[in-house]
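Of the protein chains in this complex, all but one are displayed in their positions.
Let's look at subunit A:
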Amino acid sequence: MVRLITHNLLACHVKGCTSNNFPLEFKDVQVVLRESEFNPDFLRGFIPKLEWPALVGAARELGDTSLPDQLPEMLDDDFLKALHHVLLEIHVEEGIMICPNCKHNYPVSNGIPNMLLAEHEIG
């Protein structure tokens, strides 16, 4: 935790910050790898929801280059296993996620991201 599946679903939500607010950039991260059960049906179901370039970018930022630039048309087992690893086995335990637009810092502590907004950010 934070896994990249989650990172791929979170956008900056500061009031008025509605463009270029995704994906959040990682800074000063501590990464832990944890094996998890491979569930190809879950992955296939989730792929349509993914922002592919954001996922590839985040993975590379964290040193994993196993994913291709483009989402392949054929979802074979090798690809799904690589995707499984990137989405669910890379955990950002500590660090900061920064909005590329408004530069809001979302701290990650003990694997839990703090996405609360300050008073002036909710308008």
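Details
Throughout what follows, a contact is a pair of C-beta atoms (placed from the backbone, for glycine too) under 8 Å apart; a residue touches a chain by one contact, two chains touch by 3 or more; residues count from 1.
Note that contacts and distances are computed from a predicted model.
The subunit not displayed here is recorded in UniProt as "tRNA (guanine(10)-N(2))-methyltransferase", chosen from "Actin-like protein 6B", "Nucleolar protein 2", "tRNA (guanine(10)-N(2))-methyltransferase" or "Exosome complex component RRP46". Interface with the hidden chain, as seen from subunit A, comprises residues 1-3, 5-6, 8-13, 22, 34, 36-37, 39, 41-42, 45-46, 49, 51, 88, 94, 107, 109-120, 122.
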